[in-house]
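One protein chain omitted, others in place.
This part shows chain A:
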C-alpha cells in the first residue's frame, strides 16, 4: 500500500524524506562494496524482478487477489543493502512513472517499505538462521517468519507516521489503529511469508550461493521442507506474535482517549461514574460485550495475549474450513 499525497502533513513528510535520503546513501555505499562495477546491471535486474513480483497477482480468495511486497524476499536473496536499494528504486519509478504513491510521500513510502521492511526482514532471517538447522526447512521457516514480521513492522511504521503528522485526529486511539493495522498485515504477511519461503527454498536447492542470507554455504542433507512442518511453524510464529507481542501494546488509555475522558470521574473498571466529558457521547461498539472485546478475555486480568492466540486459532480454523469446503466442491466437480 503506497501512501498518497495529503495523508501525512508537509513537515513530517519532509523529515522522512531527509531520513530516506541519508539511509539510501548508506545503502548505495554498502551496495557498491557488495557488487562494485557490477552494481547497475545486477541491481537493475534484481529491481526488475521485485517489480515483476509485485505485478504478479495470485488469487487469495475467489475474486480477491493479492501481490507480494517483496522486502524480506529481496533482503534474503541479495542482502539488506542491495535489497533496500532495489525496493527504493521500484518505489521511485512507481511514483514517477505509474503515479502510484504521492511524490511528496516518497520519503514516507521508502522509509516504511524499502528501509524498515527490508532491514527488519534481514535481521530476523539472520537471527533465526543461527538457531534453525541449515536445511531447506530451516531457511524456509526463517524467511516465513521474517516476511510476517517485516510486513507487520512496516505497517507500524505508517501508524507512527500518522501519529506524528496525521492531518486528522481520530476517535479510535493509536493503540487500536496499531492493533488493527498489525492484525490485517499479519494476515497479509502469512500469505507473503508462505510464498517467499517456498521461493527461497527453490533458489537455495539449485544455487545456494545466490542466497545472500546463506552466504554461499550448502544446505545440510536433503531434508525436504514438508508442508506439515511449515504449517506448524507458521502457526507457532503467529501464536508467538499474537500472544507475546500484544503484551507490549499499552492498555493504558492513550493521549486521545485520555482527552475524551477529561472532566469525568472514572472508577477502577474504567466506567464513567460522573461529571461530563466527550467520552460519554461515544457509542458502545456492537461487539463490545463480546468475549474478545478490547483484546482481553472478560473479567480476567492480563489475558490480552491469550485473546491474541485464540484469534489466531479461530482465523486458522475458519481459513481451513473455507479451504476444505472449496476443495470438496472442486473434487465433486471433477
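Simple rule for what comes next: contacts are C-beta pairs under 8 Å (C-beta built on N, C-alpha and C of every residue); 3 or more make two chains touch, one makes a residue touch a chain; residues count from 1.
FYI, contacts and distances are computed from a predicted model.
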| item | value |
| --- | --- |
| Hidden subunit of the complex - UniProt protein name among "Cobalt ECF transporter T component CbiQ", "NADH dehydrogenase subunit M", "Carbamoyl phosphate synthase small chain" or "ABC-2 type transport system permease protein" | "Cobalt ECF transporter T component CbiQ" |
| Contact residue for the chain not shown (choose from A:80, A:102, A:121 or A:183) | A:102 |
| Full-complex contact with the absent chain, from A:26, A:52 or A:184 | A:52 |
| Touch residues of chain A, complete complex, unshown partner | 1, 4-7, 10, 13, 24-25, 28, 31-32, 37-49, 51-53, 55-56, 58-59, 61-62, 77, 85-86, 88-90, 92-93, 95-100, 102-104, 167-172, 194-203, 206-207, 210, 256, 260, 278, 323, 326 |
